[in-house]
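Missing here: one protein chain of the complex. Every other protein chain is in place.
Order as written gives the chain letters A, B and C; numbering starts at 1 within each chain.
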Amino acid sequence: MGDPITLIGKWLENLLYSWGLMPGVVSLIMAVIGVVVIASAVLVLDILLVWVERKVVARFQDRLGPNRVGPFGIIQPIADVIKLLIKEDILPIGADKIVYNLAPIMALGTVLLLWAVLPLSSTVYGTNLNVGVLYIVALGAISTLGIIMAGWASNNKYALLGAFRTVAQMVSYEVPLVIALLVPVILARSMGLTDIVEAQSIWFVFIAPIPALIVLITSIAELGRAPFDLIEAESEIVAGFHIEYTGMKFGLFYAGELLHALTVGGIIATLFLGGWRGPGAETYPILGIFYFFIKALFLYWVIMWIKYSLPRIRIDHMLNFNWKFLTPLSLVILIVMAIVDKIVPKTSMLVYSLVMLFVNVVVGWLTLQLLRRNAKSARMRVAEPKPVARPEPSPTAATSQTSSSSS
Amino acid sequence: MIPLSWYLILAAALFCIGLYGVLARKNAVAILMGIELMLNAVNINLVAFWRYRTPEMIAGQAYAVMVFAVAAAEVAVGLALIISIYRRRSTIVADDIDMLKF
Amino acid sequence: MTPLQIIFLITSVGILGSALMVVTTRNLVHAALWLVVSLFGVAVLYVMLSAAFLAVAQVVIYIGAIAILMIFAIMLTRRVAKDSGPQTNPNWTWAVVVAAALFGGLTWLLSSWNGFSTPIPELSSRADPLSQLGQALVSPNAYVLPFEVASVLLLSALIGAIMVAWDRRSG
Partner (left out) sequence: MLNDWLFIGVFLILAPIFPALALVIPRLIAPRKPNSLKSQTYECGIETVGDTWVQFRVQYYIFALVFLIFDVEMVFLFPWAVAFDQLPLFAVLEGVLFILILVAGLVYAWRKGALEWT
């Protein structure tokens, strides 16, 4: 009630039935309309995101950003799109044509597909898949494959190297991501995203702050955004897997990345920040859409904030951070929360949440203590004077050289 | 509706294509791909039998999940062996790998 | 023909066609990509068999992990993977004969079985197969032993693979 989108949907469905169509055909047509509406809305949003991103970056760096084309430069992204459309498209020598063209399509297509399961409000969602969380993971897997395809098909050493680095980073960070995603599934007892939102009478971020943080960090790494943007590392590997892409094909990678950032915001909002929940959202579902996008855009802004505040980290640090910190931490928090969930009675939601929060704080505090101790020893190790190369007595040098060459 | 036979014949055909790959390919990685196809054919059969014969029991799905684990383990070790052999012998052509002869 | 049958036929043509490409194409990276297509088709079949969990697990495990592992392995063995000569061994004709004979035999054997063309039974709607599967995997009178053994198997695969592949010299 009071929800224009459901009303329009009902009206359309009745109209189609009144034309005497079969139920199967009607649901097919409704699905096509739903997909086209969602996908085009998301793509229009994507074009707007270019403007948002450029404006926000400018503010972070104390500039004005685009401000010539239209009011506040809001038509700038459309000008960008036109520019990309009329640019010449170059196919590098030796490229594998089909795979090369397929890769950018996959980059944007997989991100679009994520919107099929995100619940925008209590009544507006693509579909409530009972395996929603794994569906998100599966799409991430397909986009990883797209990156390998782009790097391999370009026939460029740097692109291939960039693709391999990207994939190594993405698969590494997917481990703690998937582990942390288990926590909301345990809390809600369901993988369906709609059910997860329904279960959040108290936002999961207050019950499980550590998994929420892990999901945020690993998602940024999956996005390949700073501080995890080693894949772009202009000074080392030119621009990563999409060096050879020009014009609109590059544009698709860029659009896919921007949209993916917002989508990640939406996913985290759904899993941990209560999705469309907010005052009055149940009686007026249209408010739910508003809350959802507020939360998603807030997280998008957080991701940007991190991107423009932190420097790029070194590749060995990045991998250590994942394997030696995030993965063990996520496993520990998963085990602890699973056991505590079974022990604490669920009669009072408030007591249950407080216990969970307490457990999270304890684990977080212990982690910090451990880190502090570790950091001290690491600082000592780094501060040790490095051995300086100095000429050695000639006979030993000669023998060591021969032995090393023979081995 | 689709009768069970369709799934079984599809699985049989997929299994035979995989078998051909295993028997005929030279490259060890390609042989592993053939094995993957065969495992998937088995999985189609398991799930189809679960759905058509015993939908109230979960055995078929549980077995399919186990096949996933076995496939993952097999690929992991198989590819590691291939990489290791490549490093020592500079070949992964199955016919040339005959160290057991010596 | 019902719509489901049409979808099934399209999917199976896709699966078998790309499987044929896997075993015949010369370029190994292409073979891996065709393998992905074929396995994705199998995931579609799982959806049609109302095993949604297996379908997404198929995509996550096979496309997300196994295919990527295979491409990595191909990249690591480049001298052989670039080989553009014949990719089949000399007795491939025998392989064709064996595979065709097996297919004929299997079809003949299956068609003589009386449960061959069972129609699809109704799925009882009250039990959620996903939750059922979750209970069965850790229930002592169902599959807890295979479940834990699978974990040990994966552990040994991990240790074994690292042991075999890891070589500090080339690291």
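The working rule: a residue touches a chain if its C-beta (ideal position, glycine included) is under 8 Å from a C-beta of that chain, and two chains touch if they have at least 3 such contacts.
Only a predicted model underlies this, so the values are computations on that prediction, with no experimental measurement involved.
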item: Contact set of the excluded chain (shown chains only); value: A, B, C
item: Among A:Met22, A:Ile339 or A:Leu371, residue touching the chain not depicted; value: A:Ile339
item: Selected residue (touches chain absent from view) among A:Ser121, A:Ser190 or A:Ser353; value: A:Ser190
item: Option from A:Leu16, A:Val99, A:Leu129 or A:Ile303 whose C-beta touches the chain left out; value: A:Leu129
item: Interface with the unshown chain - residue positions in chain C; value: 47-48, 50, 52-53, 57, 60-61, 64-66, 68-69, 72-73, 75-76, 78, 82, 128, 130-135, 137-139, 144, 147-148, 150-152, 154-155, 157-159, 161-162, 165-168, 170-171
item: Residues of chain A (touch criterion as defined above) contacting the omitted chain; value: 27-28, 31-32, 34-36, 39-40, 43, 84-94, 101, 104-110, 112-113, 116, 126-131, 133-135, 154-158, 160-161, 164, 167-168, 171-172, 174-175, 178-179, 182, 185-186, 189-191, 238, 243-244, 247-249, 251-252, 315-316, 319-320, 323-324, 327-328, 331, 334-335, 338-339, 341-343
item: Touching residues on chain B - with respect to the absent chain; value: 65, 68-69, 72, 75-76, 79-80, 83
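Here, only the chains that are shown with their structure count from here on.
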item: Pairwise touch network: line, ring, star, complete, or other; value: line
item: Chain located farthest away, centre of chain B as origin (C-alpha); value: A
item: Inter-chain centre distance, chain A versus chain B - centres from mean C-alpha coordinates, in Å; value: 33
item: For chain B paired with chain C, centre-to-centre distance based on mean C-alpha positions, whole Å; value: 6
item: Centroid spacing, where centroids are CA-atom means, of chain A and chain C in whole angstrom; value: 28
item: Junction residues of chain C - those touching two or more other chains; value: 53, 57, 65, 72
item: Overlap residues in chain B, where contacts from two or more other chains coincide; value: none
item: Contacting residues of chain C [partner chain A, same complex]; value: 3, 29-30, 33, 36, 52-53, 55-57, 59-60, 63-65, 67-68, 71-72, 75, 128, 130
item: Complex contact set, residues of chain B against chain C; value: 1-10, 12-21, 23-27, 29-30, 32-34, 36-37, 40, 43-44, 47-48, 50-53, 55-56, 58, 61-62, 64-66, 68-77, 79-84, 86-87, 90-95
item: Residues of chain C defined as touching chain B within the complex; value: 2, 4-5, 8, 12, 15-16, 19-20, 22-23, 28, 31-32, 35, 38-39, 42, 45-46, 48-51, 53-54, 57-58, 61-62, 65-66, 69-70, 72-74, 76-77, 79-81, 83, 86-89, 91-92, 94-96, 98-100, 102-103, 106-107, 110-111, 115-121, 123-124, 127, 129, 132-133, 136-137, 142-143, 146, 150, 153-154, 156-158, 160-162, 164-165, 167, 170
